[in-house]
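Our next item is chain A:
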Amino acid sequence: MLTVSNIDLFYGAAQALRSVSVSAKAGEISCVLGRNGVGKTSLLRAITGHQPITKGSIVWEGQDLGRMPPYERARRGIAFVPQGREIFPLLTVRENLETGYACLPRAERYVPDEIYDLFPVLKDMLWRRGGDLSGGQQQQLAIGRALVTRPRLLVLDEPTEGIQPSIIKDIGRALEYLRSKGTMAILLVEQYFDFAKELADSYAVLDRGEVVIAGSKAEVDPEQVRAKIAV
Partner candidate 1 sequence: MVLAALAWLPSAAVAQAPIDAALEKLTTDSYSDTIDAIQAIAVSGHPRAAVIIQALQGGQLAFSAAEKKVYVRVGNGLQEAGSGAATAAVPADLADVRANNRVRGIVSAAMGTLTLLNPDPARRLEAAASVLKSRDVASLPALEQALGRETDPAVKAAFAAARAAIVLNKADASDNERVAAIDLIRKRGGQDALGLLRGLPADTPKRVKDAAEAGAKVVETQLALWSGAQNVWYGLSLGSVLLLAAIGLAITFGVMGIINMAHGEMVMIGAYTTFVVQEVIRAHAPGLFDWSLTIAIPLAFLTSGLVGVILERTVIRWLYGRPLETLLATWGISLILMQAVRTQFGANNREVGAPSFMSGSFDIGHMSITWGRLWIIVFALAVFAALILVLKRTPLGLQMRAVTQNRSMASAMGIRTPFVDALTFGLGCGIAGIAGVALSQIDNVSPNLGQSYIIDSFMVVVFGGVGNLWGTLVGAMTLGVINKFLEPYAGAVLGKILVLVFIILFIQKRPRGLFALKGRSVEA
Partner candidate 2 sequence: ATSAALSAQETIKVGILHSLSGTMAISETTLKDTMLFLIDEQNKKGGVLGKKLEAVVVDPASNWPLFAEKARELITKDKVSAVFGCWTSVSRKSVLPVFKELNSILFYPVQYEGEESERNVFYTGAAPNQQAIPAVDYLMSKDGGEVKRWVLAGTDYVYPRTTNKILEAYLKSKGVAEADIMINYTPFGHSDWQTIVSDIKKFGSAGKKTAVVSTINGDANVPFYKELGNQGIKATDIPVVAFSVGEEELAGIDTKPLLGHLAAWNYFQSVKNPANEAFIAKWKEFTKNPKRVTNDPMEAHVIGFAMWVKAVEKAGTADPDKVIDALPGIEAPNLTGGVSKMLPNHHITKPVLIGEIKADGQFDVVWQTKGLVPGDAWTDFLPGSKDLEADWVTLKCGNYNTVTKKCGA
């Protein structure tokens, strides 16, 4: 269980998050929505440890992550699919996947087949340089790479960006499948509302660094959300 409470985040003097609280539970997909530049990515960067927070707390599995560096968080089961893919450009696709081994015990150092089932292109391209792949292929690789680490919290920043419709559907199905296993918490940032709506168990809508709508699927009216991000 991830609990983010009342965090503030600054870039220099500019405040990007104002007392933001969200949470994510195992077996659920929590969706963060909002227009461009409202602070979605900043929130994820705070959770994964790429950007320090100045106030509030981020508690994961009962432990306050505080100023813990990203790799320690990864070792505690938090995997990240960043915006902009961040593929290791000169590593082959296989090597990109294998970077996920770093936080696995020796016995678990293999790429689960389900990843290839999910993204068959990856299997065909194992020996190609990650940086050469097309945008969408890289996005698939980024998700696959995150899954290699067998995370208990999967953090995705706009994973459908630049992906062809059929694979978006596959990703949706995959997330549903992962949720159905019940062991993984999923935190999803999306702008593609229809996609989010299908999946979300709970919503948090950001605007100008603040949470303006929050609640479970039952509590929140999707149309209100849509309206909020359409302004």
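Annotations for the structure displayed:
Convention: a contact is a pair of C-beta atoms (placed from the backbone, for glycine too) under 8 Å apart; a residue touches a chain by one contact, two chains touch by 3 or more; residues count from 1.
Selection rule: all candidates are chains of the complex that A comes from, given by their letters.
All of these numbers come straight from a predicted model, not from anything done at the bench.
Candidate 1 is the partner touching chain A in this complex, chosen from 1 or 2.
If you check the complex, the residues on chain A that touch candidate 1 are 48-50, 69-71, 74-75, 79-80, 82, 86-91, 95, 98-103, 129, 131-132, 145, 149.
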